[in-house]
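Just below is one structure, and these are the notes that go with it.
Omission of a single protein chain aside, the complex is shown with its protein chains in their original locations.
A, B and C are the chain letters, set down in written order, and residue numbers restart from 1 in every chain.
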Amino acid sequence: MTATTQQQTGVTMTNVEAVRTTLHAALVRDDRVLVMGEDVGARGNVFLITKGFLEEFGPQRIIDTPLAEASIVGIAIGMAMEGLRPIAEIQFADFIYPAFNQIVGEAAKVRYRSNGDYTCPLVIRTPYGGGVRGALSHSVSIEALFYHVPGLTILAPSTPADIKGLLNAAIECPDPVLFLEHKKTYRSVKGEVPGGYYTIPIGKADVKKAGTQLSVVSYGYNLHQALDAANRLEGDGISVEVIDLRSIRPMDKGTILESVRKTRKLLIVHEDNKFGGIGAEISAMVAEEAFFELDAPIRRLAGPDVPAMGYALPLEEEFMTSTEEMVDAMRELARF
Amino acid sequence: MTATTQQQTGVTMTNVEAVRTTLHAALVRDDRVLVMGEDVGARGNVFLITKGFLEEFGPQRIIDTPLAEASIVGIAIGMAMEGLRPIAEIQFADFIYPAFNQIVGEAAKVRYRSNGDYTCPLVIRTPYGGGVRGALSHSVSIEALFYHVPGLTILAPSTPADIKGLLNAAIECPDPVLFLEHKKTYRSVKGEVPGGYYTIPIGKADVKKAGTQLSVVSYGYNLHQALDAANRLEGDGISVEVIDLRSIRPMDKGTILESVRKTRKLLIVHEDNKFGGIGAEISAMVAEEAFFELDAPIRRLAGPDVPAMGYALPLEEEFMTSTEEMVDAMRELARF
Amino acid sequence: MAKTTAARGRDLDRGGLSDEQLVAMLRNMLLQRQLDNRGFQLNRQGKIPFALGSEGHEAVQAGAAMAFERGRDVLAPYYRDLGLALGVGMSPFEILSSLFARQTDRSMGRQFPNHYTNHDLGVMSISSIIAGHCTHAVGVAAAFKYRGESGRAVLCTTGEGATSQGEWHESVNYAAVHGLPIVFLVQNNEWAISTPQDMQMKVANVADKAPGYGLPGVVCDGFSPIATYRVMHEALERAHAGGGPTIVEAKCYRFLSHSTDDDDRTYRSRDAIEERRKLDPVPRFEQALIEAGVIDEALAKRLKQDVLRETNEATDAAEAQPYPTAESLYTNVVAGDYKPWQD
Partner (left out) sequence: MAKTTAARGRDLDRGGLSDEQLVAMLRNMLLQRQLDNRGFQLNRQGKIPFALGSEGHEAVQAGAAMAFERGRDVLAPYYRDLGLALGVGMSPFEILSSLFARQTDRSMGRQFPNHYTNHDLGVMSISSIIAGHCTHAVGVAAAFKYRGESGRAVLCTTGEGATSQGEWHESVNYAAVHGLPIVFLVQNNEWAISTPQDMQMKVANVADKAPGYGLPGVVCDGFSPIATYRVMHEALERAHAGGGPTIVEAKCYRFLSHSTDDDDRTYRSRDAIEERRKLDPVPRFEQALIEAGVIDEALAKRLKQDVLRETNEATDAAEAQPYPTAESLYTNVVAGDYKPWQD
């Protein structure tokens, strides 16, 4: 077992290592924590996130489930209702659909329907997003299919430090959390991670780069591209503030409005399709709350309204928003 | 069999009768049309929509399925891929979650993933919405869980004439259609229905009441309340334009923008929860396209962000937007 | 009627149950019947919008409840489990509070009637989505096994219609693979609303599905509380002892329409129902206990007066409660304050 569970001082690691070490520490810390899903045992998860866990924690805590997503989530719900802290994995976000009933119809409503008689402290982790030649069914963004659902918490951190703090917060959370990990950031994103145990409050966005002329709200792989784009524009004298949404439900109105009231312009960037996506709610909220403080229409830069990116490289590239397109959109809006 | 299949001249009927007679005529017209679902046979559907159909069309065309929603939709998909025109029923919209994979993961992607080699001309009908003491699991609105999905068409007509025209259009549609029927309007809404066969184009909203000072976009049961509210305000000299969305995906940008450009104010009313609801996209689109033509922030009047209305009357009433609340919101926005 | 009490006593195979337990089962069945009637009556009176009866399920539920170990076992019920809810300790007042959607209902008037929840008693909260709770039941059984709490088991109930759902299949399969302490009790009342069993499955018995999961499957007479008790006791004991899951199918019948919203005259004949009514488990069990000398007519009468009085008192007490407030709509969405937009 190589996970640096006892890591006390800050170290640099990738997103995938942040998931892995945080899960490992949780298993060490709290024996109510279980990890379950397809191929999380001997295989150590298809991204090797749980590699070595089976040997260390045994098959009672690292559970290779049958191939049946509804039951992976549903059984984890039962465990959670009975006081355990299951962390269920959906191998790829694209395969979460069969578990939709359990997430939306059941987990999200356990506390409400029983008026608190039962609760459901469950974490569902899943890798989402494209740009890895995952084709039609290993690339989807799923956040907009769930963010409308009261009773659910949805997190989508993009850096190793945020992953650690928010995954810890998710495990502590007394209600169900959908924890989204952008698979293209797994190994491409590295960062410093503070030592010791900490949590980041759920529902707080993070200003990843301060700026004055334009606010950009993003998350996931796009967030990193947006930061690159903003840094490039710095050279041209355009000052862009980049907000990492991190928490999709609940959302951080305060941070977004504060930024927009300062910059008076807003660009929302997400990989998921535009129509009915996360950007719709952000845009609607800002237009409701800060209408007269905007100097330009809010702009959404998002995936095209087609079912998925294709397998062929040109189709994937056409679907994904490039950093250049972000630079252009920021420049245009800043000039408006 | 009492359905007025051969109805050639206009008659007045309820929404539920419009569904019933349109289905009946489709079964008579086209033997590729089948109706399948739980209790659609001898019981004639729990709202008696298909009463008598089993006797008239036989068990090969009016299929009482086992209690398993994923297969109701999935088998209908297979029939549709093979050239039939199945109309699958989900008994209550609340029970559509187990079929989510088949709708979102499969039906919506058949044409796209095969690049048109296969198509999926399927209609999924389901009663949705509250106000009928349906409690936590017989009251939900589901449109926002699906409207983000490219490849799906979502219709939610609110009057008998629109139901007939759009249900016919849905059956003709070469792609999957989710057809939503607000159950509180089933017997409470009556209207004139033209005779003969006709369709209403998918993707077209309808100005149900013209006005000049304020645009209201709504659908479902709320649409009728909004019309009442608008009519009441007429007496106070406030002229409200009421747009019936009818088609949720695709949405009719043209009609909404034309109205907003005229009235310069927009109120969106829907029963479903606010956060991430249909209103978010409408608001975002209008703010993007007609930002400088708005005289006031767009307002959304929607269900509260709780999992569902409760069973107790005060909980149901608190959840549902009253006509009085609509009157107030309209008056306020008109005065802005 | 010439037999002596003692002689009669020998006629009853009491499944190892004491007189007290037999009487408790009868009482449960009488109370069930009374409460069932009350729901329909209140609905006819326009006092409540909806009720759903379990007439015909009294015996299986009284028997299963008797096998359930209070304080140790957990019940994952479905909406037709009035007798189980009562049998594991829920009170008529709780049932009536739910029917009236009053503040004293555990869900505080949120849930439909018959959607029992009582954490203290180990009655799990359920949704209306058929078979949705089966995976939860398996999760609780998995927790028992994980924590090494032997002697504890989960009783997961459904109708026969529910076994068509994919989630039922996944639940049973997982429990089988992991050898979990759980009993899947399927109350086969021949109908799922208007859908008869042969349009739901091709097999004659739900229990025939068990071998496909590598599990024992047992059919029992769901009109006999003792027969059901015996089978359920054995299945729960197996689970308590680490012997894994069992599928128990109790053959019973739905005497009433599916609910007050249903009208079964459109899909089944009166004759078929009358045929089954002749075997009505409630008077039959009462008669059997009298004939066996476990109770006498006087006690039988007293029991019936008793449950009627209890039902009346609970009705009055529940009806007198206030509705939940409108403001309560906003509580317990998630822990703490809840705002989808976090300020």
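Assorted remarks:
Here is the rule we go by: a contact is a pair of C-beta atoms (placed from the backbone, for glycine too) under 8 Å apart; a residue touches a chain by one contact, two chains touch by 3 or more.
Note that the structure is a prediction, hence the values are computed from the model and not measured.
Within the set B:F47, B:Y112, B:Y197 or B:F291, the residue that contacts the chain not displayed is B:Y112.
Only one of the listed residues, C:Q34, C:S107, C:S128 or C:N173, touches the absent chain: C:N173. Contact between chain C and the unshown chain involves residues 164-170, 173, 176-177, 198-203, 208-215.
Seen across the whole complex, the unshown chain contacts chain A at 38-39, 41-44, 46, 51, 64, 66-68, 70-71, 94-95, 97-98, 133-138, 274-276, 304-315, 317-319. Although one chain is not displayed, its contacts with chain B can still be listed: residues 34, 60-61, 65-66, 68, 70-71, 73-84, 86, 98, 101-102, 105-106, 109-119, 150-151, 153, 173-175, 203-204, 247, 249-254, 285.
Quick note on the criterion: only the chains that are shown with their structure count from here on.
When chain centres are defined as mean Cα coordinates, C lies farthest from chain A.
Each chain gets a centre from the mean of its Cα atoms; for chain B and chain C, those two points are 37 Å apart.
Distance from the chain A centre to the chain C centre is 42 Å, each centre being the mean of its Cα atoms. In chain C, 107-108, 110-111, 115, 127, 129, 166-167, 333, 338-341 are the positions where the chain touches two or more neighbouring chains simultaneously. For chain A, residues that reach two or more other chains under the stated contact definition are 70, 98, 101, 105, 109, 112-113, 150-151, 249.
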